[in-house]
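Some chains omitted; the rest stay in position.
Note that the chains are named A, B and C in the order they appear, and that numbering of residues resets to 1 at the start of each chain.
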Amino acid sequence: MATDYTYEYFNVTFPAEYVAQVEINRPEKMNAFIEIMWLNLSTIFRRLSHDPNIRSILLTSAGDRAFTAGLDVQAASQGILSRDSADPARAAIAIRRHLAEFQDCITDVENCEKPVIAVLHSIAFGLAIDLSSACDIRISTADTKFCVKEVDIGLAADVGTLSRLPHAVGNQSWVKEVCLSARIFGSEEAQRVGFVSGVYKDKAEAVAEGLKIASRIASKSPVATVGTKELLNYSRGRPVADGLKYTQAWNSAMIQTQDVKDAVLSGIQKRSPKFSNL
Amino acid sequence: MATDYTYEYFNVTFPAEYVAQVEINRPEKMNAFIEIMWLNLSTIFRRLSHDPNIRSILLTSAGDRAFTAGLDVQAASQGILSRDSADPARAAIAIRRHLAEFQDCITDVENCEKPVIAVLHSIAFGLAIDLSSACDIRISTADTKFCVKEVDIGLAADVGTLSRLPHAVGNQSWVKEVCLSARIFGSEEAQRVGFVSGVYKDKAEAVAEGLKIASRIASKSPVATVGTKELLNYSRGRPVADGLKYTQAWNSAMIQTQDVKDAVLSGIQKRSPKFSNL
Amino acid sequence: MATDYTYEYFNVTFPAEYVAQVEINRPEKMNAFIEIMWLNLSTIFRRLSHDPNIRSILLTSAGDRAFTAGLDVQAASQGILSRDSADPARAAIAIRRHLAEFQDCITDVENCEKPVIAVLHSIAFGLAIDLSSACDIRISTADTKFCVKEVDIGLAADVGTLSRLPHAVGNQSWVKEVCLSARIFGSEEAQRVGFVSGVYKDKAEAVAEGLKIASRIASKSPVATVGTKELLNYSRGRPVADGLKYTQAWNSAMIQTQDVKDAVLSGIQKRSPKFSNL
């Protein structure tokens, strides 16, 4: 099956039943992103979203040196920065189209129906924060260095960090401080403020733990986990009443699933339920 | 007065001046909820909301074994699960009506004008999270075991947890992890992430502490505490400008209260103010 | 240049390149606020917002006794409280105008384009929380005592605390508890829940640290930091999709800045970039 997911700069494997692992694979450049990479990332997550065999996804990076050092600035320089328009409005429209496409690719990770667990290690700078903020669960290694790097290249982060962090972390003073200063912070701090929910000794252990979480989620009814992800994402940043109303519409269909009966019966019979694919 | 609040499966008492204590009382079934219970819960909180003698409310559970084990799945099975409609749309409409009513009952706790302090102990699974998320303040005992249990029965939680947790706890990675995995977590973790704001040795001590908080709130101007609850709830999940505008309208009436003058004067005279009922 | 910012009850100085320090200066009254103070505060921050020489702002208070004890209740008593209208509706309209103006003054701190770091010390009661909640970053001294004091004078806080705290701190149980009870809390607790993101030994050290953060921010491209502040504030309390869309429009202009090229080049050349004023 792996052949189906062959895209440049990514390894997609299936380390456990119903679990896919997407590995960013450009280690020689510290997994820095060039345009083809976010396009491929999008394609992979859009396909995994509807892949009936997949119920949860692990996002990791190849090599020891970095989860990702962020945008490949050198490559980007030859794109946006070299863009030369006599007219700032026409340049703005071109930039907006480019940003919209880039944002959409990262948002495809968030919109992927199946829960995504990001395992960060070593260097997690710039796009690493944008990308992992679009994942559901974030864990890291003890030595991970994080940085909302964008102000250091004269930019406000624009592919998601500034829109998702104020919802993800409940300490706006800290969020502002790290976003405005581009200060590097470590895993202990990241865990304390709630950006990551687990820190592990090294990459091997963190990936193993990520896989454990992914496997546990994959063992549940996919109707339940897909709905849980959707309803949590919907409710974030909206009044509670809106979340409740959407939940009514959503669950009016989903609660009819055979999985409820199977799960309840399995619970009574003290055995693991088997759920059909989605 | 206690006789006014006699409803099946609940004890309502008045342990301190202006304080009501609502005790969930079905200990022999681990305080698991059946339909009559959420209907009665709603009635009680709607009445307390307007009861002039009440200024804060403690929500506790009878017995040592559980705050609540959640929905009585066995009873529910005979309801929703046994429902059999040849037509999924008609089933969906029936489910939606049922969910709306169930949600409304839990929301009545949130909409209760007077602040509600939940004291959780032992087992706090499923509906325990939905219900306590609709309370204002949550404290627990050292031995409390929490679980967003719904995925284990094939469901996305639909009576409030998924709509309220993203607002209540500022660690979305953790929120996602416990909601998607149905992992049991303890009080220390619950406090670290901010789901509860206090942990106490045992139920007696936690209830005593809850009562202390409730009494303290009850000693303040009810105009002030009712407004504080309303404005905090309104502002959650909305842009700041909306919160400020609503506050103007609200306080344009409330600031006219005699309580301001009484409170200020009492402060100067170093005595406890007495406020009339609401 | 300092003469430009001479306003009663405030000292405005320029302790580092591109950094302004606004010191609240009514120490003999514990820096309690009277009306002229919030009007002046507003004027100062509106001017700093557009001052090309300023890239970040430190907000501190004079003296050892208090950041601010809050509203000068005695003075306010002679205002609102003495107001006497036979008609509650006419009184309400007068109050609403007054509140709107007062809120707007505090919101001017939030709307100031340049990041604002509040350094709290000793007593930080009532308006201290409203005001510092409108700042971007909050740090404090070990001995700071915080209090959402308003319920103690019969009021729901109405110049910002109740609208901003639910977004700033990710522990709603704690937020409700301190707002409803007017309980005094210390710096350790404030840091644990995320209200402040740093605690320092004493005022001298805290101000020094605040200045370090302000200077670091001031060393970045002002196009980048102004945008980062704006996009974080916009995204708070709105759905993620709204934040992303606004970001596209914002950055379509801002990314065209020369600062990106300068910053990237400086990075390559391992030197500090110089950015022109805003």
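The rule is simple: a contact is a pair of C-beta atoms (placed from the backbone, for glycine too) under 8 Å apart; a residue touches a chain by one contact, two chains touch by 3 or more.
Keep in mind the model is a prediction, meaning the values are calculated, not measured.
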Identical copies making up the whole complex, of which 3 are given, total 6
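The rule we apply is simple: only the chains that are shown with their structure count from here on.
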Comparing which residue numbers subunit A and subunit C contribute to their contact, where sharing over half means same and under half means different, the two sides are different
So, in whole Å, the Cα centroid of subunit A is separated from that of subunit C by 32
So subunit B residues touching two or more other chains come to 167, 169-171, 194, 236-238
In their shared complex, subunit A is touched by residues of subunit C numbered 115, 136-139, 167-171, 194-197, 213, 216-217, 220-221, 223-225, 227-232, 235-240, 242-244, 247-257, 259-264, 267, 273, 275
Interface with subunit B, subunit C side, in the complex: residues 73, 77, 80-81, 88, 91-93, 95-96, 99-100, 103, 107, 110, 150-158, 160, 162-167, 169-177, 179-183, 193-194, 233, 236-238
